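The complex is shown incomplete by one protein chain, all other protein chains being positioned as in the whole.
The chains carry the letters A and B, assigned in the order they are written, with residues numbered from 1 in each.
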Amino acid sequence: MVQRLDTLLAAIGAAAAALMMLHVVAEIFCRNVLGITLPATLEIVSLYYMPALIFLPLASVERLAGHIDVSFVQEAFPAPVRRVTEVAALTACGLVYGAMGWVGLQEALAKFRIREFLMGEVAVPLWPGRFLVPIGCFAIALVIAVKLATLFRSRKNDAR
Amino acid sequence: MSPLEIGYAGVLALVLLIFLRVPVAIALILPSIVGVWAIIGSRASWGLLRSTPYEIGGNWSLSSIPMFLLMGYVCYHARLTDGLFRASRAWLSALPGGLGISTIAGAAVFSAVSGSTTACAAAMGRIAVPEMIKERYNPGFAASICAVGGTLGSMIPPSIVMIIYGTFAEVPIGQLFIAGIVPGLLSAAMFSLVIILISWLRPDICPPSNSTVTWGDRFRALGDTWPVVLLIAGVLGGIFTGTFSATEAGAVGAFFAIVIALVRGNLTGAILSTAMIETARMTATILIIAIGAALFTRFLALSGVATHFSELAILYATSPLVLVIGVALVYLLLGMFLDPLGIMLLTLPLLLPAFNAVGIDLIWMGILVVKFLEIGLITPPVGLNLFVMQAIVGREASIDRIAKVLVWFILADLCTMALLIAFPSIVVFLPSLLG
Partner (left out) sequence: DQTVTTSVWLGPQHPVVSGGYQPFVDTVGGNPQAGLDFNLLLGGSLLGPKATLSGVRDGVADIGFVVMSYHPAEFPHGALFGDLAMRARGPYTTAAAVTELTMLHCAPCQDEFKRNGVVYTGSYSTTPYYIIAKKELTTPEDLKGLRMRTPGGAWDRWATAVGGVPVNVPASEVYEAISRNIVDVGLLPIGDFKSYNLFDVATHATMMSVGTFYSNITMALNPDFWGGLSPEQRRVILDNAALAVVGVADAYVKADVEAEATAREAGVQFVEPSEALVAQMNSFREKDLETVLQLARDRYKVEDPEALIKTFNELLDKYDGLFEGKRDDLPAMLAIVKQEIYDKVDVDSYGF
(Lines give C-alpha, C1' and ligand atoms only; values in the text may rest on other atoms or scores of the structure.)
Protein backbone atom coordinates (compact mmCIF):
# COMPACT_ATOMS: atom_id res chain seq x y z
CA MET A 1 0.00 0.00 0.00
CA VAL A 2 2.67 2.48 1.13
CA GLN A 3 4.97 1.00 -1.48
CA ARG A 4 2.42 1.64 -4.20
CA LEU A 5 2.04 5.23 -3.00
CA ASP A 6 5.77 6.00 -3.08
CA THR A 7 6.19 4.37 -6.47
CA LEU A 8 3.31 6.41 -7.83
CA LEU A 9 4.82 9.65 -6.48
CA ALA A 10 8.23 8.80 -7.95
CA ALA A 11 6.54 8.09 -11.27
CA ILE A 12 4.91 11.54 -11.18
CA GLY A 13 8.36 12.98 -10.46
CA ALA A 14 9.72 11.08 -13.47
CA ALA A 15 6.90 12.44 -15.60
CA ALA A 16 7.84 15.94 -14.42
CA ALA A 17 11.39 15.32 -15.67
CA ALA A 18 10.06 14.30 -19.08
CA LEU A 19 7.69 17.26 -19.23
CA MET A 20 10.43 19.65 -18.19
CA MET A 21 12.65 18.43 -21.00
CA LEU A 22 9.89 18.67 -23.61
CA HIS A 23 8.70 22.07 -22.34
CA VAL A 24 12.17 23.64 -22.43
CA VAL A 25 12.94 22.17 -25.86
CA ALA A 26 9.56 23.41 -27.15
CA GLU A 27 10.30 26.89 -25.77
CA ILE A 28 13.70 26.93 -27.51
CA PHE A 29 12.07 25.78 -30.75
CA CYS A 30 9.34 28.44 -30.58
CA ARG A 31 11.80 31.20 -29.71
CA ASN A 32 14.27 30.38 -32.47
CA VAL A 33 12.12 29.01 -35.25
CA LEU A 34 8.63 30.45 -34.85
CA GLY A 35 9.64 33.76 -33.27
CA ILE A 36 7.15 33.37 -30.44
CA THR A 37 7.58 32.41 -26.84
CA LEU A 38 5.66 29.98 -24.65
CA PRO A 39 4.26 32.04 -21.80
CA ALA A 40 5.69 31.43 -18.33
CA THR A 41 8.08 28.57 -19.23
CA LEU A 42 10.53 29.73 -16.58
CA GLU A 43 7.85 29.85 -13.88
CA ILE A 44 6.33 26.49 -14.78
CA VAL A 45 9.77 24.82 -14.81
CA SER A 46 10.86 26.41 -11.54
CA LEU A 47 7.62 26.27 -9.59
CA TYR A 48 5.92 23.09 -10.82
CA TYR A 49 8.41 20.63 -12.35
CA MET A 50 11.25 21.33 -9.93
CA PRO A 51 9.23 20.92 -6.69
CA ALA A 52 7.64 17.80 -8.19
CA LEU A 53 11.09 16.40 -8.99
CA ILE A 54 12.53 17.22 -5.57
CA PHE A 55 9.72 16.38 -3.16
CA LEU A 56 7.61 13.63 -4.72
CA PRO A 57 10.37 10.99 -5.11
CA LEU A 58 11.64 11.45 -1.51
CA ALA A 59 9.49 8.60 -0.18
CA SER A 60 10.63 6.20 -2.87
CA VAL A 61 14.29 7.06 -2.21
CA GLU A 62 13.72 6.44 1.51
CA ARG A 63 12.12 3.03 0.93
CA LEU A 64 15.09 2.01 -1.24
CA ALA A 65 17.44 3.34 1.49
CA GLY A 66 18.88 5.76 -1.04
CA HIS A 67 19.20 8.87 1.11
CA ILE A 68 22.81 9.76 1.60
CA ASP A 69 24.35 9.09 4.98
CA VAL A 70 27.82 8.49 6.35
CA SER A 71 27.99 5.00 7.78
CA PHE A 72 31.59 4.20 8.66
CA VAL A 73 31.60 5.66 12.18
CA GLN A 74 28.25 4.18 13.14
CA GLU A 75 29.22 0.78 11.76
CA ALA A 76 32.09 0.66 14.22
CA PHE A 77 29.67 0.85 17.18
CA PRO A 78 28.62 -2.33 18.99
CA ALA A 79 25.34 -3.78 17.73
CA PRO A 80 23.04 -2.56 20.54
CA VAL A 81 24.34 1.03 20.24
CA ARG A 82 24.00 0.80 16.48
CA ARG A 83 20.41 -0.25 16.93
CA VAL A 84 19.67 2.72 19.20
CA THR A 85 21.27 5.23 16.80
CA GLU A 86 19.37 3.68 13.92
CA VAL A 87 16.03 4.15 15.65
CA ALA A 88 16.99 7.63 16.82
CA ALA A 89 18.11 8.69 13.33
CA LEU A 90 14.91 7.35 11.75
CA THR A 91 12.77 9.07 14.38
CA ALA A 92 14.59 12.36 13.81
CA CYS A 93 14.02 12.07 10.06
CA GLY A 94 10.36 11.25 10.52
CA LEU A 95 9.83 14.20 12.84
CA VAL A 96 11.67 16.65 10.61
CA TYR A 97 9.85 15.55 7.45
CA GLY A 98 6.55 15.52 9.35
CA ALA A 99 7.18 19.07 10.57
CA MET A 100 8.29 20.19 7.11
CA GLY A 101 5.12 18.69 5.66
CA TRP A 102 2.96 20.32 8.32
CA VAL A 103 4.34 23.88 7.92
CA GLY A 104 4.46 23.34 4.16
CA LEU A 105 0.77 22.48 4.28
CA GLN A 106 0.03 25.68 6.24
CA GLU A 107 1.93 27.67 3.62
CA ALA A 108 0.14 25.91 0.74
CA LEU A 109 -3.27 26.53 2.33
CA ALA A 110 -2.44 30.19 2.94
CA LYS A 111 -1.39 30.59 -0.70
CA PHE A 112 -4.48 28.68 -1.83
CA ARG A 113 -6.75 31.04 0.13
CA ILE A 114 -5.37 34.08 -1.70
CA ARG A 115 -5.03 32.11 -4.98
CA GLU A 116 -1.33 32.98 -5.31
CA PHE A 117 -0.31 33.83 -8.88
CA LEU A 118 2.48 35.51 -10.80
CA MET A 119 1.90 38.19 -13.36
CA GLY A 120 3.67 38.11 -16.70
CA GLU A 121 2.01 38.44 -20.06
CA VAL A 122 -0.60 36.15 -18.58
CA ALA A 123 -1.32 35.36 -14.94
CA VAL A 124 0.14 32.01 -13.83
CA PRO A 125 -1.48 30.38 -10.79
CA LEU A 126 1.27 29.33 -8.38
CA TRP A 127 -0.54 27.87 -5.38
CA PRO A 128 -0.97 24.30 -6.74
CA GLY A 129 2.83 23.83 -6.84
CA ARG A 130 2.99 24.68 -3.13
CA PHE A 131 1.11 21.47 -2.29
CA LEU A 132 3.93 19.36 -3.76
CA VAL A 133 6.02 20.13 -0.65
CA PRO A 134 3.60 18.72 1.96
CA ILE A 135 2.60 15.78 -0.27
CA GLY A 136 6.23 14.71 -0.71
CA CYS A 137 7.17 15.31 2.93
CA PHE A 138 4.16 13.49 4.39
CA ALA A 139 4.78 10.54 2.08
CA ILE A 140 8.38 10.12 3.22
CA ALA A 141 7.30 10.56 6.86
CA LEU A 142 4.83 7.73 6.28
CA VAL A 143 7.50 5.45 4.81
CA ILE A 144 9.70 6.20 7.82
CA ALA A 145 6.84 5.44 10.20
CA VAL A 146 6.29 2.07 8.53
CA LYS A 147 10.04 1.33 8.78
CA LEU A 148 10.04 2.19 12.48
CA ALA A 149 7.00 0.01 13.10
CA THR A 150 8.68 -2.89 11.30
CA LEU A 151 11.84 -2.34 13.34
CA PHE A 152 9.94 -2.46 16.65
CA ARG A 153 7.94 -5.52 15.61
CA SER A 154 11.13 -7.38 14.67
CA ARG A 155 12.71 -6.44 18.00
CA LYS A 156 9.72 -7.83 19.90
CA ASN A 157 10.08 -11.02 17.91
CA ASP A 158 13.81 -11.13 18.77
CA ALA A 159 12.99 -10.75 22.46
CA ARG A 160 10.64 -13.70 22.34
CA MET B 1 24.57 31.35 24.86
CA SER B 2 25.44 34.08 22.39
CA PRO B 3 24.37 33.63 18.76
CA LEU B 4 28.01 32.97 17.84
CA GLU B 5 28.26 30.18 20.41
CA ILE B 6 24.98 28.72 19.18
CA GLY B 7 26.44 28.83 15.65
CA TYR B 8 29.52 26.85 16.65
CA ALA B 9 27.37 24.42 18.63
CA GLY B 10 25.28 23.95 15.47
CA VAL B 11 28.36 23.08 13.43
CA LEU B 12 29.35 20.57 16.09
CA ALA B 13 25.86 19.08 16.12
CA LEU B 14 25.98 18.75 12.32
CA VAL B 15 29.17 16.69 12.46
CA LEU B 16 27.85 14.59 15.31
CA LEU B 17 24.56 13.84 13.54
CA ILE B 18 26.36 12.90 10.34
CA PHE B 19 28.59 10.46 12.22
CA LEU B 20 25.55 8.98 13.95
CA ARG B 21 24.34 8.14 10.45
CA VAL B 22 21.52 10.64 10.33
CA PRO B 23 20.94 11.27 6.60
CA VAL B 24 22.90 14.36 5.53
CA ALA B 25 19.84 16.43 4.60
CA ILE B 26 18.29 15.97 8.03
CA ALA B 27 21.65 16.43 9.75
CA LEU B 28 21.72 19.87 8.12
CA ILE B 29 18.07 20.78 8.77
CA LEU B 30 17.78 19.71 12.42
CA PRO B 31 20.53 21.93 13.90
CA SER B 32 19.30 24.79 11.70
CA ILE B 33 15.76 24.67 13.11
CA VAL B 34 16.92 24.24 16.69
CA GLY B 35 19.63 26.89 16.26
CA VAL B 36 17.33 29.54 14.79
CA TRP B 37 14.84 28.72 17.54
CA ALA B 38 17.56 29.35 20.13
CA ILE B 39 18.73 32.58 18.51
CA ILE B 40 15.39 34.22 17.61
CA GLY B 41 12.49 32.03 18.58
CA SER B 42 10.11 29.33 17.42
CA ARG B 43 8.12 31.50 15.03
CA ALA B 44 11.19 32.38 12.98
CA SER B 45 12.45 28.81 12.84
CA TRP B 46 9.06 27.43 11.71
CA GLY B 47 8.87 30.33 9.27
CA LEU B 48 12.19 29.41 7.69
CA LEU B 49 11.20 25.75 7.48
CA ARG B 50 7.93 26.82 5.92
CA SER B 51 9.32 28.97 3.10
CA THR B 52 12.87 27.74 2.40
CA PRO B 53 12.20 24.30 0.83
CA TYR B 54 9.87 25.66 -1.84
CA GLU B 55 12.01 28.76 -2.41
CA ILE B 56 15.24 26.79 -2.94
CA GLY B 57 13.55 24.00 -4.88
CA GLY B 58 11.73 26.39 -7.19
CA ASN B 59 14.91 27.64 -8.76
CA TRP B 60 15.47 28.00 -12.47
CA SER B 61 19.25 27.62 -12.42
CA LEU B 62 18.96 24.35 -10.47
CA SER B 63 16.79 22.95 -13.23
CA SER B 64 19.87 22.10 -15.28
CA ILE B 65 20.78 19.43 -12.71
CA PRO B 66 17.90 16.99 -13.41
CA MET B 67 18.24 17.61 -17.13
CA PHE B 68 21.95 16.80 -17.28
CA LEU B 69 21.24 13.79 -15.06
CA LEU B 70 18.62 12.63 -17.54
CA MET B 71 21.08 13.07 -20.37
CA GLY B 72 23.68 11.01 -18.53
CA TYR B 73 21.17 8.28 -17.66
CA VAL B 74 19.88 8.00 -21.20
CA CYS B 75 23.46 7.84 -22.51
CA TYR B 76 24.29 5.11 -20.01
CA HIS B 77 21.21 2.94 -20.39
CA ALA B 78 21.03 3.29 -24.18
CA ARG B 79 24.77 2.57 -24.34
CA LEU B 80 25.51 5.71 -26.33
CA THR B 81 28.87 6.19 -24.62
CA ASP B 82 30.10 2.60 -25.10
CA GLY B 83 31.81 3.44 -28.37
CA LEU B 84 33.60 6.39 -26.84
CA PHE B 85 34.99 4.31 -23.99
CA ARG B 86 36.05 1.51 -26.39
CA ALA B 87 37.91 4.12 -28.41
CA SER B 88 39.57 5.72 -25.41
CA ARG B 89 40.59 2.28 -24.14
CA ALA B 90 42.09 1.49 -27.54
CA TRP B 91 43.97 4.76 -27.79
CA LEU B 92 45.11 5.13 -24.21
CA SER B 93 45.89 1.48 -23.46
CA ALA B 94 49.60 2.20 -23.14
CA LEU B 95 49.06 5.06 -20.70
CA PRO B 96 48.81 4.08 -17.03
CA GLY B 97 45.33 5.00 -15.77
CA GLY B 98 44.24 5.76 -19.31
CA LEU B 99 40.54 5.25 -18.65
CA GLY B 100 40.67 7.51 -15.59
CA ILE B 101 42.43 10.20 -17.58
CA SER B 102 39.90 9.97 -20.37
CA THR B 103 37.18 10.37 -17.72
CA ILE B 104 38.86 13.59 -16.57
CA ALA B 105 39.06 14.72 -20.20
CA GLY B 106 35.37 13.87 -20.63
CA ALA B 107 34.54 15.89 -17.53
CA ALA B 108 36.46 18.84 -18.96
CA VAL B 109 34.42 18.66 -22.17
CA PHE B 110 31.22 18.28 -20.15
CA SER B 111 32.24 21.35 -18.12
CA ALA B 112 32.19 23.42 -21.28
CA VAL B 113 28.52 22.48 -21.65
CA SER B 114 27.33 22.70 -18.06
CA GLY B 115 27.61 25.57 -15.60
CA SER B 116 27.05 23.36 -12.60
CA THR B 117 29.63 21.21 -10.85
CA THR B 118 27.06 18.86 -9.40
CA ALA B 119 25.37 18.22 -12.75
CA CYS B 120 28.77 17.50 -14.25
CA ALA B 121 29.78 15.07 -11.51
CA ALA B 122 26.44 13.27 -11.54
CA ALA B 123 26.25 12.76 -15.29
CA MET B 124 29.92 11.73 -15.60
CA GLY B 125 29.55 9.43 -12.63
CA ARG B 126 26.64 7.54 -14.14
CA ILE B 127 28.47 7.10 -17.43
CA ALA B 128 32.08 6.55 -16.43
CA VAL B 129 32.06 4.77 -13.07
CA PRO B 130 30.61 1.48 -14.41
CA GLU B 131 33.16 1.56 -17.25
CA MET B 132 36.04 1.98 -14.82
CA ILE B 133 34.70 -0.76 -12.55
CA LYS B 134 34.53 -3.01 -15.62
CA GLU B 135 38.27 -2.34 -16.05
CA ARG B 136 38.72 -3.51 -12.43
CA TYR B 137 39.31 -0.03 -11.02
CA ASN B 138 38.59 0.15 -7.30
CA PRO B 139 35.03 1.58 -7.00
CA GLY B 140 36.15 4.23 -4.50
CA PHE B 141 38.89 5.32 -6.88
CA ALA B 142 36.50 5.43 -9.83
CA ALA B 143 34.01 7.48 -7.83
CA SER B 144 36.65 9.91 -6.64
CA ILE B 145 37.83 10.50 -10.23
CA CYS B 146 34.31 11.56 -11.19
CA ALA B 147 33.90 13.64 -8.03
CA VAL B 148 37.02 15.71 -8.82
CA GLY B 149 36.31 15.70 -12.54
CA GLY B 150 33.00 17.32 -11.68
CA THR B 151 34.75 20.22 -9.96
CA LEU B 152 35.99 21.35 -13.38
CA GLY B 153 32.35 22.27 -14.03
CA SER B 154 32.63 25.63 -12.30
CA MET B 155 36.17 26.47 -13.42
CA ILE B 156 35.75 25.86 -17.14
CA PRO B 157 33.10 28.27 -18.49
CA PRO B 158 30.13 28.61 -18.39
CA SER B 159 29.96 28.71 -14.62
CA ILE B 160 27.12 29.63 -12.25
CA VAL B 161 29.58 30.29 -9.42
CA MET B 162 31.51 32.79 -11.56
CA ILE B 163 28.31 34.58 -12.55
CA ILE B 164 27.41 35.05 -8.89
CA TYR B 165 30.93 36.19 -7.98
CA GLY B 166 31.00 38.54 -10.97
CA THR B 167 27.66 40.09 -10.02
CA PHE B 168 28.79 40.61 -6.44
CA ALA B 169 32.23 41.99 -7.29
CA GLU B 170 31.02 43.84 -10.39
CA VAL B 171 33.79 42.42 -12.55
CA PRO B 172 33.21 41.39 -16.16
CA ILE B 173 31.76 37.90 -16.21
CA GLY B 174 33.16 37.38 -19.71
CA GLN B 175 36.69 38.01 -18.42
CA LEU B 176 36.13 35.66 -15.48
CA PHE B 177 35.02 32.97 -17.91
CA ILE B 178 38.13 33.41 -20.04
CA ALA B 179 40.33 33.54 -16.94
CA GLY B 180 38.98 30.16 -15.82
CA ILE B 181 40.04 28.25 -18.93
CA VAL B 182 43.77 27.83 -18.18
CA PRO B 183 43.32 27.08 -14.44
CA GLY B 184 40.61 24.59 -15.43
CA LEU B 185 42.93 22.80 -17.84
CA LEU B 186 45.76 23.00 -15.29
CA SER B 187 43.50 21.35 -12.71
CA ALA B 188 42.58 18.63 -15.21
CA ALA B 189 46.29 18.04 -15.90
CA MET B 190 47.05 17.79 -12.18
CA PHE B 191 44.22 15.28 -11.70
CA SER B 192 45.59 13.22 -14.59
CA LEU B 193 49.03 13.29 -13.00
CA VAL B 194 47.55 11.95 -9.77
CA ILE B 195 45.84 9.14 -11.70
CA ILE B 196 49.12 8.17 -13.40
CA LEU B 197 50.89 8.28 -10.05
CA ILE B 198 48.30 6.11 -8.36
CA SER B 199 48.26 3.60 -11.18
CA TRP B 200 52.04 3.22 -10.77
CA LEU B 201 52.04 3.04 -6.99
CA ARG B 202 48.81 1.15 -6.41
CA PRO B 203 48.06 -1.32 -9.22
CA ASP B 204 45.60 -2.92 -6.78
CA ILE B 205 43.19 0.02 -7.09
CA CYS B 206 44.04 1.01 -10.66
CA PRO B 207 45.18 -2.04 -12.61
CA PRO B 208 47.19 -1.66 -15.82
CA SER B 209 45.44 -2.50 -19.05
CA ASN B 210 46.95 -5.71 -20.42
CA SER B 211 45.21 -5.94 -23.78
CA THR B 212 47.32 -5.56 -26.92
CA VAL B 213 45.79 -3.13 -29.36
CA THR B 214 46.74 -2.74 -33.01
CA TRP B 215 46.51 0.52 -34.93
CA GLY B 216 43.75 -1.01 -36.97
CA ASP B 217 41.72 -1.61 -33.80
CA ARG B 218 42.32 2.00 -32.79
CA PHE B 219 40.96 3.49 -35.99
CA ARG B 220 38.06 1.04 -36.15
CA ALA B 221 37.13 2.06 -32.60
CA LEU B 222 36.78 5.69 -33.68
CA GLY B 223 33.83 4.77 -35.86
CA ASP B 224 31.44 4.20 -33.01
CA THR B 225 32.17 7.42 -31.13
CA TRP B 226 29.77 9.43 -33.30
CA PRO B 227 26.76 9.44 -30.95
CA VAL B 228 28.66 11.26 -28.21
CA VAL B 229 30.54 13.51 -30.62
CA LEU B 230 27.25 14.49 -32.22
CA LEU B 231 25.61 15.04 -28.83
CA ILE B 232 28.40 17.24 -27.48
CA ALA B 233 28.73 19.15 -30.76
CA GLY B 234 24.99 19.81 -30.82
CA VAL B 235 24.86 21.12 -27.27
CA LEU B 236 28.09 23.17 -27.53
CA GLY B 237 27.03 24.55 -30.90
CA GLY B 238 23.65 25.57 -29.52
CA ILE B 239 25.23 27.39 -26.59
CA PHE B 240 27.80 29.23 -28.72
CA THR B 241 25.29 30.32 -31.34
CA GLY B 242 22.96 31.58 -28.63
CA THR B 243 20.20 29.17 -29.59
CA PHE B 244 19.79 28.30 -25.93
CA SER B 245 21.33 29.23 -22.59
CA ALA B 246 23.66 27.05 -20.53
CA THR B 247 20.77 26.37 -18.14
CA GLU B 248 18.58 25.19 -21.00
CA ALA B 249 21.43 23.10 -22.43
CA GLY B 250 20.67 20.17 -20.12
CA ALA B 251 17.15 19.74 -21.50
CA VAL B 252 18.46 19.93 -25.07
CA GLY B 253 21.21 17.43 -24.23
CA ALA B 254 18.69 14.98 -22.78
CA PHE B 255 16.45 15.44 -25.81
CA PHE B 256 19.34 14.88 -28.26
CA ALA B 257 20.41 11.79 -26.35
CA ILE B 258 16.92 10.35 -26.67
CA VAL B 259 16.73 11.18 -30.37
CA ILE B 260 20.17 9.69 -31.09
CA ALA B 261 19.31 6.55 -29.13
CA LEU B 262 16.07 6.30 -31.07
CA VAL B 263 17.89 6.62 -34.39
CA ARG B 264 20.43 3.98 -33.41
CA GLY B 265 17.57 1.72 -32.46
CA ASN B 266 18.69 1.07 -28.91
CA LEU B 267 15.98 2.90 -27.08
CA THR B 268 13.14 0.94 -25.50
CA GLY B 269 10.29 2.09 -23.33
CA ALA B 270 11.88 0.29 -20.41
CA ILE B 271 15.18 2.15 -20.87
CA LEU B 272 13.41 5.47 -21.10
CA SER B 273 11.28 4.94 -18.02
CA THR B 274 14.26 3.63 -16.04
CA ALA B 275 16.24 6.74 -16.98
CA MET B 276 13.35 9.02 -15.98
CA ILE B 277 12.72 7.31 -12.63
CA GLU B 278 16.43 7.29 -11.80
CA THR B 279 16.60 10.97 -12.70
CA ALA B 280 13.69 11.78 -10.40
CA ARG B 281 15.12 9.78 -7.49
CA MET B 282 18.63 11.20 -7.92
CA THR B 283 17.31 14.76 -8.19
CA ALA B 284 15.39 14.35 -4.95
CA THR B 285 18.41 12.76 -3.23
CA ILE B 286 20.76 15.59 -4.23
CA LEU B 287 18.49 18.61 -3.99
CA ILE B 288 16.99 17.77 -0.59
CA ILE B 289 20.60 18.11 0.63
CA ALA B 290 20.82 21.44 -1.20
CA ILE B 291 17.72 22.56 0.71
CA GLY B 292 19.31 21.44 3.95
CA ALA B 293 22.48 23.33 3.03
CA ALA B 294 20.43 26.48 2.33
CA LEU B 295 18.76 26.24 5.75
CA PHE B 296 22.13 25.72 7.40
CA THR B 297 23.47 28.77 5.54
CA ARG B 298 20.62 30.88 6.93
CA PHE B 299 21.29 29.59 10.42
CA LEU B 300 25.00 30.44 10.13
CA ALA B 301 24.08 33.88 8.72
CA LEU B 302 22.00 34.59 11.83
CA SER B 303 24.63 33.23 14.20
CA GLY B 304 27.44 35.22 12.60
CA VAL B 305 29.88 32.29 12.35
CA ALA B 306 30.92 32.98 8.75
CA THR B 307 31.19 36.71 9.49
CA HIS B 308 33.41 35.89 12.44
CA PHE B 309 35.69 33.76 10.26
CA SER B 310 35.93 36.42 7.57
CA GLU B 311 36.66 39.12 10.13
CA LEU B 312 39.49 37.05 11.55
CA ALA B 313 40.99 36.66 8.07
CA ILE B 314 40.76 40.40 7.48
CA LEU B 315 42.07 41.28 10.94
CA TYR B 316 45.32 39.37 10.50
CA ALA B 317 45.81 40.35 6.86
CA THR B 318 48.93 42.45 6.92
CA SER B 319 49.64 41.95 3.21
CA PRO B 320 47.71 40.79 0.16
CA LEU B 321 49.42 37.40 0.31
CA VAL B 322 48.46 36.86 3.93
CA LEU B 323 44.88 37.88 3.14
CA VAL B 324 44.71 35.44 0.23
CA ILE B 325 46.04 32.61 2.39
CA GLY B 326 43.68 33.59 5.20
CA VAL B 327 40.75 33.56 2.80
CA ALA B 328 41.87 30.18 1.50
CA LEU B 329 41.80 28.81 5.05
CA VAL B 330 38.38 30.35 5.74
CA TYR B 331 36.97 28.87 2.54
CA LEU B 332 38.49 25.45 3.10
CA LEU B 333 37.07 25.39 6.63
CA LEU B 334 33.62 26.65 5.63
CA GLY B 335 33.79 24.34 2.60
CA MET B 336 33.71 21.39 4.95
CA PHE B 337 30.16 22.28 6.02
CA LEU B 338 28.57 24.62 3.47
CA ASP B 339 27.83 24.65 -0.23
CA PRO B 340 29.62 27.12 -2.59
CA LEU B 341 26.64 29.42 -2.98
CA GLY B 342 26.12 29.71 0.78
CA ILE B 343 29.80 30.41 1.40
CA MET B 344 29.87 33.17 -1.21
CA LEU B 345 26.70 34.84 0.07
CA LEU B 346 27.99 34.73 3.63
CA THR B 347 31.53 35.94 3.04
CA LEU B 348 31.76 38.08 -0.12
CA PRO B 349 29.98 41.18 1.25
CA LEU B 350 32.66 41.31 3.94
CA LEU B 351 35.66 40.14 1.95
CA LEU B 352 35.24 42.20 -1.24
CA PRO B 353 35.93 45.55 0.47
CA ALA B 354 39.00 43.94 2.07
CA PHE B 355 40.22 42.74 -1.36
CA ASN B 356 39.76 46.24 -2.71
CA ALA B 357 41.51 47.79 0.26
CA VAL B 358 44.73 45.84 -0.29
CA GLY B 359 44.48 46.16 -4.07
CA ILE B 360 43.96 42.53 -5.05
CA ASP B 361 43.08 41.87 -8.70
CA LEU B 362 39.42 40.84 -8.47
CA ILE B 363 39.53 38.60 -11.56
CA TRP B 364 42.45 36.64 -10.15
CA MET B 365 40.74 36.49 -6.76
CA GLY B 366 37.54 35.30 -8.43
CA ILE B 367 39.33 32.31 -9.95
CA LEU B 368 40.97 31.54 -6.60
CA VAL B 369 37.56 31.74 -4.91
CA VAL B 370 36.14 29.30 -7.46
CA LYS B 371 39.06 26.94 -6.80
CA PHE B 372 38.58 27.17 -3.01
CA LEU B 373 34.86 26.53 -3.36
CA GLU B 374 35.38 23.57 -5.68
CA ILE B 375 37.71 21.94 -3.16
CA GLY B 376 34.92 22.33 -0.60
CA LEU B 377 32.66 20.18 -2.77
CA ILE B 378 34.94 17.16 -2.32
CA THR B 379 35.94 17.55 1.33
CA PRO B 380 34.14 15.63 4.06
CA PRO B 381 31.99 15.74 6.10
CA VAL B 382 29.66 17.79 3.84
CA GLY B 383 30.73 17.64 0.20
CA LEU B 384 27.98 17.54 -2.38
CA ASN B 385 30.10 15.87 -5.10
CA LEU B 386 31.13 13.25 -2.59
CA PHE B 387 27.48 12.54 -1.81
CA VAL B 388 26.50 12.43 -5.47
CA MET B 389 29.15 9.81 -6.15
CA GLN B 390 28.10 7.82 -3.09
CA ALA B 391 24.54 7.83 -4.39
CA ILE B 392 25.74 6.57 -7.78
CA VAL B 393 28.10 3.81 -6.63
CA GLY B 394 25.77 2.84 -3.77
CA ARG B 395 27.04 -0.04 -1.65
CA GLU B 396 30.15 -0.62 -3.74
CA ALA B 397 32.10 2.11 -1.97
CA SER B 398 31.32 3.93 1.25
CA ILE B 399 31.99 7.65 1.69
CA ASP B 400 35.10 7.08 3.77
CA ARG B 401 36.54 4.81 1.06
CA ILE B 402 35.91 7.47 -1.57
CA ALA B 403 37.26 10.17 0.72
CA LYS B 404 40.48 8.21 1.35
CA VAL B 405 41.36 8.24 -2.35
CA LEU B 406 40.17 11.83 -2.67
CA VAL B 407 42.93 12.99 -0.33
CA TRP B 408 45.35 12.54 -3.25
CA PHE B 409 43.27 14.74 -5.49
CA ILE B 410 42.79 17.35 -2.76
CA LEU B 411 46.59 17.50 -2.41
CA ALA B 412 46.80 18.04 -6.16
CA ASP B 413 44.22 20.82 -5.87
CA LEU B 414 46.25 22.45 -3.11
CA CYS B 415 49.29 22.36 -5.44
CA THR B 416 47.20 23.95 -8.21
CA MET B 417 46.05 26.56 -5.73
CA ALA B 418 49.64 27.31 -4.71
CA LEU B 419 50.61 27.65 -8.38
CA LEU B 420 47.72 30.05 -9.04
CA ILE B 421 48.68 32.14 -6.01
CA ALA B 422 52.41 32.13 -6.81
CA PHE B 423 51.94 32.84 -10.53
CA PRO B 424 48.89 35.07 -11.02
CA SER B 425 49.74 35.33 -14.71
CA ILE B 426 48.37 31.77 -15.18
CA VAL B 427 45.01 33.38 -14.46
CA VAL B 428 45.24 36.92 -15.81
CA PHE B 429 47.35 36.27 -18.93
CA LEU B 430 44.51 35.10 -21.17
CA PRO B 431 41.92 37.77 -20.25
CA SER B 432 44.50 40.56 -20.60
CA LEU B 433 45.53 39.14 -23.98
CA LEU B 434 41.95 39.21 -25.22
CA GLY B 435 41.22 42.72 -23.95
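Simple rule for what comes next: a residue touches a chain if its C-beta (ideal position, glycine included) is under 8 Å from a C-beta of that chain, and two chains touch if they have at least 3 such contacts.
Being a predicted model, the structure only gives us computed values, none of them experimental.
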For the chain that is not shown, enumerate the shown chains it touches in the whole assembly.
-> A, B
Options B:Pro172, B:Pro207, B:Pro320 or B:Pro380, residue touching the unrepresented chain = B:Pro172
From the list B:Leu302, B:Ile360, B:Ile399 or B:Leu420, which touches the chain that is not on show?
-> B:Leu302
Which of B:Ala112, B:Ile239, B:Ala254 or B:Ala328 touches the chain that is not shown?
-> B:Ile239
Which residues does chain B use to touch the chain missing from this display?
-> 36, 40-41, 43-44, 46-48, 50-52, 55-56, 60-61, 158, 160, 163-164, 166-168, 170-174, 239-247, 297-298, 301-302, 304, 306, 342, 344-346, 348-349, 352-353, 435
Mind listing the chain A residues that contact the chain we can't see here?
-> 31, 35-37, 40-43, 107, 111, 114-121, 123
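As a convention for this text, only the chains that are shown with their structure count from here on.
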Could you give the separation in Å between the centres of chain A and chain B, each centre being the mean of its C-alpha atoms?
-> 23
So in the complex, which bits of chain B are touching chain A?
-> 17-26, 29-30, 33, 46, 49-51, 53-54, 57-60, 62-63, 66-67, 70, 243-244, 248, 251-252, 254-255, 273, 276-277, 279-281, 283-285, 287-289, 291, 380-381, 387, 390-391, 398-400
What part of chain A is in contact with chain B in the complex they form?
-> 10-11, 13-18, 20-25, 27-28, 32, 42, 45-47, 49-51, 53-58, 60-61, 64, 66-74, 85-86, 88-89, 92-93, 96-97, 99-100, 103-104, 106-107, 129-130, 133, 136
